[in-house]
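Heads up, one of the protein chains got dropped from this complex, but the rest are sitting where they should.
Every chain is named by a letter (A, B and C) in the order it is written, and numbering of its residues begins at 1.
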């Protein structure tokens, strides 16, 4: 850990004042008001050591990163049967998602594009009595952290302007791959995207993907080792939309980004690292976050390849 | 190694008589005449130990696997400039390749789909005096093996029936991303695909991707450590056409398949393994080869995730 | 007219018992219950003569044919400004409509595919105080017929199962090309599709497209001559989804079909003809209706070409 600390601090200082050409997400006003200067990093190692710099303790909207935890819970419920409802292939190109849904008769390419995450939410709606409460409880147990909340304002805001997600959900429903009521599924989807965590919380909740023997403080195993490895594989091939190849190429770790500017990355058997910087590159991933992680895995020579 | 030997032998025996529903590639007659019963496996570890079972010493047409070595040589010549000519993103969907070429103005999605490999060949044509001879010499040095040859009959056969590759090359040329004469580039491309190797030779020639300190017997380094890691990353995200996600998910190793029924897979810092079984699944990857590797990484718990 | 009568009767008898391999639309139960044996034809000439055979007096669900009248009213309100909201190009291919919407930033290819008709409905919602009542009144005046009604059951049924249209409307809204509330626009859209008319009523209401000097009994002109010609042009190029070219090729008249099995065709300066036979070919157009019209224009040598 000492080694990581020094490197993280160095990169943090080096990048802190780098001119960031990205743009803060502004499609909903709640995200647009976040200060672009926020910059935090936190690492948690498999032996539970923990270290953060900058705004690592400030909560932010984790947005699509929550798709990882939704997928985890759905996978726990359905195991391999889940893959009949959603595929595990990279999606290639953003504008294709609708064409591909049509070609694949309503089966999304993977669980990390919006259409796939909506199907995952539908699966959870079928299993959970109170989807929103139950999912939050699951996140609390995984992270051993009772201080987790949805941001109701963000959720409502997405609902009001989320025409494209409403379109996707109805389109998939027309193929029969949404089983529950469209409004219920979308309400759940918009809520999980509004979850708020700090870098510290994010790196801790993701630990079950790095540690084969992870057990919650209540004594539960989250996933089997094989299941965890498979989620890491999907993260590597699909975690960054159509920049997934680029992230694998430059960073070399499984990871997931959100439009709130957060990124998590997992080094199996070693650590989870979370970065937050709100300005996004043109592909919708945190500009400084990607730069930090690329530098970090280069300096620590710790890519999985 | 002892551990690997036993597991490989066990899986080999288990799968040898498994009913294989795949089909031998038949778009050129030379591939169709290969006996579907061939089945060989060979592992080479980073400490140069070597072990094979079945038809591991029989040469076969490595087809698209040669794209890995062409990419390696082009990367050596051009370093990061290469990525201005070809991207590193998974291509999503086979039927999209032409649409994507159009959308991306002639820049192929990655170097392992046909369009990308053709651009890589064009890059090599610009650097090599005698592309066919020089590329073969490069392969001989990397594998410390003088017994490598193109199969002229296979090359001519592909040339005669390769209308789609001719279409691709002309289409890319129309965007200016082929610099040399179309016929010269395609002749080179068809030849490298006709290279023949055995599983043993394949696992040995790929060792430079697993071993950070690999040096040829002439004392040359092939790639920097960072370059080798990046090729592994592209292999993981793009090595199996639109089954790349599936391979990452099930096998968890960087790898590359060819329509001759061969597959190589690399475990960084540990080993290279080559499998050969000619019957292909519907995505064009060796049915039994994929099954072997999935079982192998499960039993050895040696995926990179 | 005498000439037309004889030919219509002859073709009617000839086709009445032809084996019809088509299928009745069954995506909503109300349409599926219609007897497939219905077969009616009615012609109305520009000098107001009228002739029908078979079930020409039976009302049926005109479905997409109502898009012609919605377009007419919107064109009347907006004139050329309408074409900033919807294009006039054939759409090529059914599965492309969503891809094209994306490429064209929410501007539908033409007003006769669903996305285009939904935008036309949105335009009408902006102009009409009570869209459903006002549109019905417009249809009543054009056809000098007070006996026109929506079928509330059909409208509700489409609403309940119209996930794809809901998807389209939300998708277009995400580009800003729907100005009113999505639910209001769709409710209006589902209602106009549920309009019921007989062949006789249909051929009469369409007369304003054939007769340059058409004036309603209240003394109103519907469209200018130039506007009417332009609607005919769009009907010819876009009236039959991706069978539009085929219809122009075989029948040679502007026309529009509906999944209820109705078709109208217009011979400028001569006549309107309406045909009804519920079984649809695989492109969703009335099998016997198309056959009737092809035979009719061949025998009367009355295509516009």
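Convention: a contact is a pair of C-beta atoms (placed from the backbone, for glycine too) under 8 Å apart; a residue touches a chain by one contact, two chains touch by 3 or more.
Being a predicted model, the structure only gives us computed values, none of them experimental.
> Need the list of shown chains touched by the one chain that isn't shown.
When the full complex is considered, the omitted chain touches B, C.
> Of B:18, B:98, B:215 or B:301, which one is in contact with the hidden chain?
In the full complex, the listed residue that touches the missing chain is B:98.
> Given that one chain is not shown, which residue among C:90, C:162 or C:255 touches it?
C:90
> Contact with the hidden chain only, please: which subunit C residues?
Per the touch rule, subunit C residues meeting the hidden chain are 87-93, 96, 100, 103, 109-110, 225-226, 228-230, 232-234, 236-238, 242-246, 248-250, 252, 254, 268, 298, 301, 303-305.
> Considering the whole complex, not just the chains shown, which residues of subunit B touch the missing one?
Given the touch definition above, subunit B has residues 95-96, 98-99, 102-103, 163-164, 166-171, 173-174, 182 touching the missing chain.
Following the convention adopted for this analysis, only the chains that are shown with their structure count from here on.
> Kindly list the shared contact partners of subunit A and subunit C, in label order.
Common neighbours, subunit A/subunit C: none found.
> Could you work out how far the Cα centre of subunit A sits from that of subunit C, in whole Å?
47
> Could you state the distance in Å from the CA-based centre of subunit A to that of subunit B?
So the centre of subunit A lies 32 Å away from the centre of subunit B.
> Based only on mean CA positions, could you tell me how far subunit B sits from subunit C in angstrom?
The mean C-alpha positions of subunit B and subunit C differ by 55 Å.
> Where in subunit A do residues touch at least two different other chains?
Residue numbers touching two or more other chains: 96, 103.
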